[in-house]
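A single protein chain has been removed from this complex, and every other one stays in its place.
Showing chain A:
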């Protein structure tokens, strides 16, 4: 049974190739391994996504390029059901609906070979499978008469809502150039392509079998109930709640024995996840790798300023928070708030009062909120500061917001980054801070790259790749590509420097020192690692850890002077303030060995699972928390093969049956007459 969980919390993956043996099935079937299916997901009321039949959906392959091909598949072609091969431009809601509703299409394959721009052209006008108003139902303005349902700005104007359709046929993207070429040339062109004068080809025809059977059905409540009912000794899972891990770290490292006044914590947040229609294809370059890297680089710069911040009396603490699962109705942020309300944040309460932990942070502790969203495509070469019009009804808060805006504008213009604020009458774009504002009005700003609707025309889609935000370098050599500073890295570094400076001033009240600067190399390395290849030096350095927590520890933690992994642990049993993280570290110069590092850090993970699944008797229809679950599945496969004509099949079968009956008759007769037939040697 397959298991999955959200997105790229675990940032490092290594793939191992497998050798195959040959047998007849290898001569019958061509396996398309470079595939990625669309999965089925559920919320409280609906199911969305795709599934195949139990044994896979089989159909004759047709490569649909223009209207005549659509007409062929939907109306004229004699060999339906078809499995349609679509180019990247043709795959849109209109065409998919047309194909699906014809009842003659058994599955869809979409070409997505990113390296090849002729085979996979990117849609000029944009493409986003998300809705035009993402996360609408669970945000601050849900049912708001003035701003609700994106009345003022339709943020994701390219949104097609493709993600939220229930397809009931399998849809796959194919990502391997060789396999796609085989499919087009050796399957479609050779066997299936109708002749010049428009007549269908004769059998044998080339067909495809798409298999991604989803076990779950209907909606989250049904599916979770079925999963939780123990019917036999072999418990089946029908679906799992979507979710992963939030990551959070504080600068001042206040422990439970120290005073921690209310309104003394600034949250600097970014979101970790995005989605696309297809599993494991989350390039997420603009949303939200730019935001994550921007904030991490600021954290790194501030990490070096820790003593200055700690020593300043009355300075505010800074909590770096990275939320996961936000694309699915704010799973991570609502979970963190839920834990803050229970007093379980940053870690669950411990029973023993003698034990020292990090000081708990509740909603009362929060004083400011700065959220970093997409930073990749700057609207009019500027970044934009958004704030919440509702918060401005209170004079104090409004003044505080204005102060924040003017501070960051001043600091960023010193660094050379243009930042502007949008009008105070415009609501916040979809952002985690909305969940906090639903609970408590705090001065908050969202920094992002769009003034009105998204500048990212590929929001939450498979096209949101590094190339599109100039985060790639031309070199094909990995070590060069790793070190050559990309255009995007240069710009992001300046943004991080201003962010760090702004956070510093907001915390201490002092203007940022000149040495406070983000490291352009770190930014470049992170962009390269997140977007180009995960087998990169930075991610190797943090091994065996492989997640955001390790990166946070690397940038915010203190180095402990030990050389052995076994010594990298706390000395006091009752001290639960810090985490100790061992990393294999950078290479020693002129050698292949590495020098390990031990980091003492407050960076820690917490569960990003919707509280809906933990609250007993949660009312699924209350709309309070995200209810997204993902169906489990068994096998995912795509294979190509020939199907023989029905006439040939029946001929073979009838020949077989006739031969069997004839030989039964003949042998029976011969056996009865054996004594006469072979009478020379018989006993007579």
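The rule we apply is simple: contacts are C-beta pairs under 8 Å (C-beta built on N, C-alpha and C of every residue); 3 or more make two chains touch, one makes a residue touch a chain; residues count from 1.
Basically, contacts and distances are computed from a predicted model.
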item: Hidden subunit of the complex - UniProt protein name among "DNA replication complex GINS protein PSF2", "Geranylgeranyl transferase type-2 subunit alpha", "Gamma-secretase subunit Aph-1" or "Exoribonuclease phosphorolytic domain-containing protein"; value: "Gamma-secretase subunit Aph-1"
item: Among A:29, A:260 or A:620, residue touching the chain not depicted; value: A:29
item: Touch with the omitted chain, as defined above, among A:229, A:399, A:588 or A:660; value: A:660
item: Residue, one of A:485, A:543 or A:643, that touches the chain absent here; value: A:643
item: Interface residues of chain A (partner: the chain not displayed); value: 23-25, 27-30, 56, 58, 186-187, 204, 206-207, 209, 639-644, 648-657, 659-660, 663-664, 666-668, 671-673, 675-684
